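Here the complex is missing one protein chain, while the rest keep their positions.
Order of writing sets the labels: A and B. Residues in every chain begin at 1.
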Amino acid sequence: MTHFLDTQDWSRADLDSLLEMAGRLRESPAQKLLEGRSIALLFLNPSLRTSTSFQVGAARLGATAVVLQPGRDAWPIEFDFGTVMDGAAEEHIAEVAGVLSAYCDLIGLRAFPRFEDWAEERQDRLIGALARYASVPVINMETIVHPCQELALMRTVKDRLGPPAGRNFLLTWCWHPKPLNMAVANSALTIASRFAMNVTLLCPGPEWRLDDRYMARAAENVKTAGGSLRVTHDIDQAYRGADFVYAKSWGCLAAYGNPERQTAMAAPYRHFIVDEAKMDLTNDAWFSHCLPLRRNVKATDGVMESPRCVALAEAANRLPVQQALMLKLLGHGIDNIALPIGEEDKADG
Amino acid sequence: MTHFLDTQDWSRADLDSLLEMAGRLRESPAQKLLEGRSIALLFLNPSLRTSTSFQVGAARLGATAVVLQPGRDAWPIEFDFGTVMDGAAEEHIAEVAGVLSAYCDLIGLRAFPRFEDWAEERQDRLIGALARYASVPVINMETIVHPCQELALMRTVKDRLGPPAGRNFLLTWCWHPKPLNMAVANSALTIASRFAMNVTLLCPGPEWRLDDRYMARAAENVKTAGGSLRVTHDIDQAYRGADFVYAKSWGCLAAYGNPERQTAMAAPYRHFIVDEAKMDLTNDAWFSHCLPLRRNVKATDGVMESPRCVALAEAANRLPVQQALMLKLLGHGIDNIALPIGEEDKADG
Partner (left out) sequence: MTHFLDTQDWSRADLDSLLEMAGRLRESPAQKLLEGRSIALLFLNPSLRTSTSFQVGAARLGATAVVLQPGRDAWPIEFDFGTVMDGAAEEHIAEVAGVLSAYCDLIGLRAFPRFEDWAEERQDRLIGALARYASVPVINMETIVHPCQELALMRTVKDRLGPPAGRNFLLTWCWHPKPLNMAVANSALTIASRFAMNVTLLCPGPEWRLDDRYMARAAENVKTAGGSLRVTHDIDQAYRGADFVYAKSWGCLAAYGNPERQTAMAAPYRHFIVDEAKMDLTNDAWFSHCLPLRRNVKATDGVMESPRCVALAEAANRLPVQQALMLKLLGHGIDNIALPIGEEDKADG
């Protein structure tokens, strides 16, 4: 049994196959390949896109999604082992994993870091514990990485740029009133380097670099696959020649757990906003963001409403990539997905 | 593409057709005409009937409903344009509308006024913004009007009275411990006048009149369609001869945003409760209410449990009218709805 916790655990061939399956599902969305199956969606944090795209995606495949919010409508969960559970948690992840594995064919979990202690939170223990005890595949719906978003991003990159290898991908930090989860930044760095793009990470200074695990992974990916990786703090240099601009705000690891210091550190950098002037420096780049996005804070209205903004297209791609993922985790491959009517001949040829 | 924001935007023929479709769906409820389709239900306020009837109604048609509660399980939303979003809202309605349009075939929104500033809130900007940016039909699930309730009300009026034109419809204000949304009152006035009924609005005094937009609309409706409109503060006069009594509490516009003043203003009028003595003055009228209803505050137990109370029948009608609405917005007409087995001949004849 395979989990989907981090794209880095999956082969490039399997990732390509997911993206190809997603492309086909987009053409021919209603195929009841998962009739009678079900997926439990555990949200410890809010969701709009993830929840809706999984629910609708499952339904179109004939499956049922059950949304659970432990600590709100379900019981608070203990994720550590060997503890005497006389605190707030009413049950252990071992039982939650076992029970949901009994009822459902797949389990998704969203569990953001709590912004307290990065040394501990970078271990991503919640989803690790779930995967350890689940007897069905577990899907990461965003913890300290967001691999479903990676698939949607790369499906969008391919749709717009064709083969990603050798194209210029800019991941730019941007300001936000609160320190945010680094997951999507870690993920963008992971997947763009995995697909051999020339990756530029733009951030205000060296203290805004992402965690070493993800920096090292990106370096290794480009060594293996091709492409390149550079970090810069020079906005102009970063945007020049970019083919794809991806924006994300993230908290500074040096001030992790200290939101006031974080806010003070970020204050001078509101000008990292993605605006028309910066986009004009690019190679007529596409712009995207994982959403939710604060307009005129992370990107201007002008950028968001320009024809080069593909944030909505990326969000739309969440649905077919997650359908592909559910199918693949339950043993289906591209050959199980029927072509749209009238397209069968092309596939044979 | 058509939205369903306000019945006044729809032709009388289209409203009649919805009610006819609803009648047929009631006879033959399970028709999978929306297989593989989906509706997003955005609730900024609580719901029992609306949520359940849309979910069950969609399911019986083969569709899926996704329930979202922005600000609770999804992100808080900005509805204004051009703002620098550095406050509480994490994303803009433009993106929410775009994303949900990508995943779903229909979007419903419930967004009550916040009881702060009526001049601003009477613009009903939230659903306006959603409709502006959505690329699929938007359904008003109650804002400052409640058009789905109007359909259920009028379906119930027709069921009980036959053709509504010229029948006496009493909309009576009643006391409630808190100032309530005027939506259902605005709606009852709108739809009863639209269907050419003789409409009486009973309220404690002139300061309890509904917003001018809805008063003027009702006057215009009866001018166009027939029927009549009067406002009275005389309980006896109002009930005499009524064929249909519809109760609703609503806040006083003169004290909008000032709940203490509102409560003080309403205090002398607890006797507006619908009771058996008042119902005895009518033309053996049917009684209804949109629910939820506080018993022995808005209507007595005796009225609620009398055989002339059709509040449950009206609530039950929410399901088929909303099924008809979803079908119509997605291109289906009455001819797509199969007759119950054994009834086909009657339709031909």
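Here is the rule we go by: a residue touches a chain if its C-beta (ideal position, glycine included) is under 8 Å from a C-beta of that chain, and two chains touch if they have at least 3 such contacts.
Since we're looking at a predicted model, the values are computed, not measured.
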Subject >> Per the touch definition above, residue among B:189, B:311, B:324 or B:337 touching the missing chain >> reply: B:311
Original post:
Looking at B:87, B:163, B:268 or B:292, which residue reaches the missing chain?
Top reply: B:292
**OP:** Can you work out which residue in A:94, A:254 or A:313 touches the chain that's missing from view?
**Re:** A:94
**OP:** Specify the residue from the set A:15, A:104, A:279 or A:329 that touches the hidden chain.
**Re:** A:104
**OP:** Touching the hidden chain in the full complex, which residues of chain A are there? Just list them.
**Re:** 35-36, 38, 40, 64, 66, 68, 70, 72-75, 78, 81-86, 89-92, 94-96, 98-100, 102-104
Subject >> Residues of chain B in contact with the chain not shown >> reply: 29-30, 43, 46-49, 51-53, 55-56, 59-60, 67, 69, 177, 291-297, 301, 304-305, 311-312, 315-316, 319
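We take it that only the chains that are shown with their structure count from here on.
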**OP:** State, to the nearest whole Å, the distance from the C-alpha centre of chain A to the C-alpha centre of chain B.
**Re:** 40
